[in-house]
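In what follows, a single structure is set out as structure tokens and then discussed.
Here the complex is missing a single protein chain, while all its other protein chains stay put.
Labels run A and B following the written order; every chain starts at residue 1.
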Amino acid sequence: MADQTVVTRADDTAAASDDRLVVDGLDVRVGLVGLLHDVGFRLGAGERVGLIGESGSGKSLTALAIMGLLPDGLVASGHVGLAGTDGNLLDAADVRMADLRGRRMSMVFQEPMTALNPLMKAGDQVAEVLAIHGLGGSGRDRDRRALELLDAVRMHEPELVRRRYPHQLSGGQRQRVMLAIALANEPDVLICDEPTTALDVTVQAQMLDLVVEGARDRDASLLFITHDLAVVATVCDRVLVMYGGRIVEAGPVQQLFTAPRHPYTRGLVASSDLDAVDAAGRLPTIPGVVPAAGTFPAGCVFRTRCERATEACAEPPPWTGQYDDGHACIHPYGDEPVARDPEPRPDPRPDPHPEPGVSEVTS
Amino acid sequence: MAYQLLVRTATFVVTVVLASVLVFAFMAILPGSAARVSLGVNATPEAIARVEADFGVDRPLPVQYLDWAGGLPTGDFGTSYVTRRVIGPAIVDRLLVTTWLVGASMVVALVIALPLGTLAAVRHQRPSGTVLAGISQVGVAVPSFLAGLLLIALFAVKLRWLPSGGWTPPARDPVAFLRGLFLPALALGLVQGSVLARYVRSTVLNIQREDFIRTARSKGLRRWQALVRHGLRNAAIPIVTVLGLQLSVLLVGAVVVERVFTVPGLGSLLLDGVANRDLLLVQGVVMVLVVMILGINWAVDVLYTVLDPRLRARA
Partner (left out) sequence: MSAAGDVVDATGAPVVVADESIGDVNWSLWIGAALVGLVAAMALVSFLWTPYDPYFVDVTNRFGGPSPTNLFGTDQFGRDVLSRLMVGARTTLFVGVVSVGVAGVVGTPLGILMGMAPGWLHRVLLRGNDLLLAFPALLLAIMFAAVFGPSTTTAMVAIGIGTIPVFARIARSGTVQVMSSEYVLAARSAGRRGVRLAVRHVVPNIASLLLVQASVSFAIAILAEAALSFLQFGTPAPIPSWGLMLFQAQSVLAVNPGLTVWPGVGIAVAVLGFNLLGDGLRDRFDPRLAGHS
């Protein structure tokens, strides 16, 4: 993995040899309102990284900014670098980004109901991404390749599905078509934005397998966006936690779920653990709601909902640790597991009975 | 899909028949005899009776209706009580003129609306977009006959570039035909173009925000490529609806604009008929206009089915 000597993310902009995607100091704003602030992370070759957080934390915006697909009126600044291409993708013209999209990096969106063109047959939509990038030979070759791709995402009766229009497909089938499109040109980076959220529970697991398999078989780096911790645990090696348009904690899956350091991560983990009830039998949840965009407090963005917040949190907390294993909190928890006691503990002691493994975390 | 087309066509035919009943019934409620009206107040009872017998208006209404409606499919609209001439050929002649006028103004409207509306949508957050939207809003408020008067004042009276009215058949003199067609088509097209531009703008705005356009871009299409390849056909569905409505509005607008430019179309025929109290003629022209409007609606329905696979589903 990347350079372990780096302490602060901002100091390090040069991509290590096997980094596929480098995001650094990414800001997104609309008018005067900041939506993302100093977002930075890296994707190593073949690495699978989860990006988690509640709705409105800025996960999707991060993905769209990387792809150069931000809605009109939103402006991104900072640095996004893709291995094998020069310069900052945020400064690249639409024509250059278009060449990268669907070939070097591709994306699966959350809403399978609206993400496909309703007037175009599924097979044609897959074949189109081959045609755009001049790959796949003749029209007939592309059709055959599209069929193979539909088959590769384990579509039943692909021959039938490719001649269907989106409205004739189920949500799961549509999302498979989306994945086939995204994987068609063997991308280096695959971004999935909550690809299973809109699907039936029974279909979700199959879809997750397909995503992991698809990325692994093509040695693609995966950025997997979700609010579901159980999903992250099954799919990813490493996790980034987002809140209020910032990354507040990063670390390996196992460590982040068993010993979260940032109070927000801790809250997320606690609220996803159905076994953890407090003395009154309630689920411990994070108090309050995510503020509207642009209304986050100055300093630490989480301090209005944080049980550990002090006067000092009015200053923006510096990043502590390494870029791929660290946090932005001046009152972090130690290595103790997630507290079942909802009372704040100013002086936490190690728990003699560590939490069970990550795989048992349910949502 | 064939079944859908069949159902729509059958509905169209039934609606046309009902429309003919309505038109006939409306004209039949005229107080007093049509013959008396057409002969004037000084006519003798004998003359009236003779005329009524001549035109068969002394027969029961259902018989008269069947006689009239039965002739329609073959282009037989009966014989005028006033001019004593067969109405059919006149209607066909005039229909051709009106079709030229409406067709040309539709082209003018599209030429104005498609680029203007798209531009206003793409630039909706910039002042130029707001200005374009404002212009089209004002254009909507100008009646076509007023636009016609202003165009005559400018191009015919002041600049003397184009004739202020009249009509030359295209076969006789193509240049004179085009010169005569230009101003009336512009008068109708300018106004309808403004209406259409507003729909194009909102349709393009909505399409731009569609998820599948973002998907198309994520596949490697540039912004405008995504709009053209994936947006146009989707945008066509709402725009076709409006185009259908517009054609109907243009047909009615042509009635007035033909009067302004003394174009011998269906509208002039209708107005002359009203002025001469030539009720059978009025009845015939109204019927033609209504059938054309219904026909446009039918065509829009059919186009829908062709454009949108979601509507073909139920078979």
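FYI, a contact is a pair of C-beta atoms (placed from the backbone, for glycine too) under 8 Å apart; a residue touches a chain by one contact, two chains touch by 3 or more.
The model shown is predicted, which means the values in this text are computed figures rather than measured ones.
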Consider the whole complex, including the chain that is not shown, and state which of B:L5, B:A69, B:L149 or B:I237 touches that chain.
-> B:L149
Since one chain has been left out of the picture, which residues of chain B touch it in the full complex?
-> 11, 15, 18-19, 22, 26-27, 29-30, 124, 137-138, 140-143, 145-146, 149-150, 152-153, 157-158, 164, 198, 202, 205-206, 248-249, 252, 255-256, 259-260, 270-271, 273-274, 277, 279, 282, 286, 289-290, 293-294, 297
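Operating definition for what follows: only the chains that are shown with their structure count from here on.
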For chain A and chain B, let me know how many angstrom lie between their CA-based centres, rounded off.
-> 55
Chain B residues touching chain A in their complex are 125, 208-212, 214-223, 225, 230, 233-234, 307-310, 313
Spell out the part of chain A that touches chain B in their complex, as residue ranges.
-> 67, 69, 71-73, 94-95, 98-103, 106-107, 109, 111, 114-120, 128-129, 132-133, 165, 167-168, 178, 181
